[in-house]
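Below: the structure, in structure tokens.
Of the protein chains in this complex, one is absent; all others appear in place.
Chain nomenclature is as follows: A, B, C and D, assigned in order of appearance, with residue numbering initiated at 1 for each chain independently.
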């Protein structure tokens, strides 16, 4: 019999991809199941979905934010466990970590994609200025100086108005090199490191040095402003997340390249932020659990992985099966996984679930540090203080 | 509601027959409003007395309120938001309402040409959705795209330009002024309607008495529209203390920079519905909502029981 | 008015002031409209420029019209807005009349009770409202929206209208009573027409948040058949990329109907003057 | 239908007592006129009768039935307000027709009754106008028209003719008299116009400061005023009052404190008479001449003469009161029969 499924999502951006590619592919294989992709503005998503789940009007399939938000939904019994779903074994534990209970026993969302941080640059500008991609921090700043001296390009396209840019594209982007990726992150959770330790303060210090290279009035520069500055060719380097790849390709009329966050000294191990970002789960009170499970199994399949990763270059599949990607820039990003150690954002798991929210705190202080209204030490102390107020690491 | 069909004994010593019409007039509004608005809201505010413990809602009495005011971080956020909100309100009272009244006064000049056009034009911002208002003002004030700087350049004021929305000192004022820009239409419309109510002959008598122009406004019109001024003040108060969307669209849910534009509304929404990786905390949200409600209720009661009773109304 | 009563200087100054303010009010709107006809690059390259042949682009509008049944959304918005306004005005005016005209025990308390609604954002009650609508089987219907908006609009309407109703002359209502008019007839035939300017004002105030609301359509009636314009427009607001062309186009389009409604209502306001009270 | 009994009606605004115990009995079909100085409570009394204002105490019976709790609409009355109280948003025609429409009167009948009232009040050209476009007198006529189309059994008129010109006033007065006769309706009418009061009333009620001074037929009040207040209030120009002791022999009768003589009851001659005096002001009204004299015996005396007379200021004249028309009042200002 016919079943119709609705996918709740915050990905308005992907509406046409779902409608034109993904859903037809699924429906072709599963006659009798109709799927609707119902995205909404990302800012409304959490609250709207929560309300709907509570009242029982949510769709069968719920797009999962990573880590604690989805975990909370699962704990409230709104998301069904998916341990026995066909295809769930296609994912590594790391891939599943964002949607698995703390004890590692139950997975409740099918991982869909992760995003990687780095820097995207304007190749044309680099050629004009005859500069090379930097490997170390010193090279990086020398490069910025050079661009600035030339005056044709804004060295770095980033603003602090929306705050999250400062943290996500700044602190989380370059920080892993200092706190040594997962090592530092786990130590933080274990309580053996503190945010006031040098490894965690260092990235703020680096960030503070970015200020002169940002555009005029960066304090009021919003995220779209930064995107536009770069794609309109007015800025040379864009501290990026891999999700920018597709839109940048569509908008920029110049060649782009990418480089990972520069290391302190040549030869240091490099770390990249490779963050699980999107999953998809099953509404525990959905009306068509069978059909929904079929769909989820399909999402877990390599077929979906290939389709998805190629339709949305920059959202990298978490599927263990290697995915062949066509986009060169996306390949560039993904290639870093080979040399560098990936890590997720430090504020995402476990230390991110209390009040004040560590993630939001880091947004705020990162912006403050770049604006110069706080010193790196103050910033670090504030975040640690917030964390201390509720987080008691298990001994 | 059973008491409404008996007359106040002090006013009419004579027992009147049941005045069912009062009930009929009140019933539809009362029912819809109670069922769709009040009951759900009570249901929500009730949460302020509960908290989530191990995924179970348990009654905790006033402990949420104690937490709100004792937890240094929550309390700091709250006082910061309250203070910002006061500034937000003061700016509206000082800028929006006088401008609105002035515009209405000018528009009500009899036989003014193009009055309809002006009125419509000035009201257009009020009709806009926040999405547009946020987008367009960010675009205008952006140092990058150059609208504001180049326009200020035209009048030789370029030096005075700054990324206002990005600076903690100026962001709140800027956002308030954007809100003023958007909402001037409301006091304007209300005052305009009130001015239309004043009988022409009274104004003519004033003309003959030599009370013209400004003094006519101050001495005749203003006292006669005082009840409406009262209304717009209280509406501004209520509106400002509930405001949220504009800050949200212009400055984001974090109401940056560094919380400098955080008002009670944004604090409440962030707390209640959560934001990004911060989970919504219904109980604390409801607690903040209750406190806000009490603040607004105090203001409205002050108005209803003290000010409104002092304002004289005139029948025309 | 009389030549004798207008000085050219004063009228000139008034026009000057009004024109200045009109410019301030319209400039951003003008920018919105202008930019909705430009390509994305052109928007950000030179936001102030008028579209030229090279920058002119209807891509925003095309996207909007292609994406979903936009005219259907318009229709939904229109129905919801107009019906809600009608209810708010009717019920609100009735309650306001009762509060302003009759003295009964609990009058003030009832007034306060009916004003509570303007003090708490109705959004907070979302979950209970949604549950209620589920129970009533009204999810994904326009009725649900109408109910919520009616409830939401009532407090303000009652608040404003009761103030204006107090200015209606007692003699007039008394003349009606003597004429044998029932209380209902006095309300409908005398008081309502006389507070028309205030009704128009309330209609406008009620209309704006309804038309621009995103939240309740999203929660109560997100279905394709019941989508409203604002909800339709917000699908162009993405997580990382916002399709500004489409957003500007959709919202520019969405201004039109409200503007029309506004003009209609403000006509009523003007008609109010010509029947100014006598003595 | 239409009888009215008021007993000890009191009404206070705050602590200002406006009606101080009014007792009045109006029979079916009677035409009763209230007169009294401005602010004495006439309008208030009408409003109390109409039920627009609650009396502070006392009872009102219409057709024998206590109406304190009966709403105005159910009292079977029509009222013309001093302030007209026209419906500003309705045309003249609709102003007049609304009550009938509300009562469910068939359309053609409404049309016909409105047409009749409007032609009687010369309002035909204005039927489609709104009150704001009418002159003061026209508004007043609309207010009258609105009351009379409904033909109730009790009419309350508050100075209905005060803004009309003489011709129209006479005409409307006659129409009201005719209406009264035709409908046999009870009418209560407030006026300041002596002619109206004298010609229309079956019974005049003289009010002063919230209390009734005298009730009587017009000629009773004119000929036998109960006290100085009524004597002075009825008749224009006012009766002359002369302290009795001034007049010596003429006034020296027992308790008489004040002598009253109406200006029209004084004969004037250039040659001789009782009181010698000097004309200080002369008003020539065409049909009458009013002279203000400064006399030695009786102070200031007003004299009204029929027709035109050539007296002018400073003429010396002799005035002789008509003995039969002299009124006498005691120390309490009460008339002595």
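Methods note: a contact is a pair of C-beta atoms (placed from the backbone, for glycine too) under 8 Å apart; a residue touches a chain by one contact, two chains touch by 3 or more.
Remember, it's a predicted structure, so these values are computed and weren't measured experimentally.
Residue B:206 is the one among B:39, B:151, B:206 or B:307 that touches the chain not shown. For the chain left out of this panel, the touching residue among B:178, B:220, B:268 or B:292 is B:220.
Summary of contacts with the chain left out: across D:28, D:133, D:299 or D:333, the touching residue is D:133.
Residues of chain B that touch the chain left out of view are 199, 201-202, 204-212, 215, 219-220, 223-224, 312, 314-316. The chain not shown here touches chain D at positions 13, 35-39, 42-44, 82-83, 133-138, 141, 158-159, 162-170, 192-195, 198-199, 218-219, 222-223, 232-238, 262, 264-265, 283-287, 304, 306-308.
In this section, only the chains that are shown with their structure count from here on.
Chains joined by the most contact pairs: B-C. Put simply, the C-alpha centre of chain B and that of chain D have 56 angstrom between them.
The centroid of the Cα atoms in chain A and the matching centroid in chain B are 38 Å apart. Multi-chain contact residues of chain A, defined as those touching 2 or more other chains: 47, 228. In chain D, no residue touches at least two other chains.
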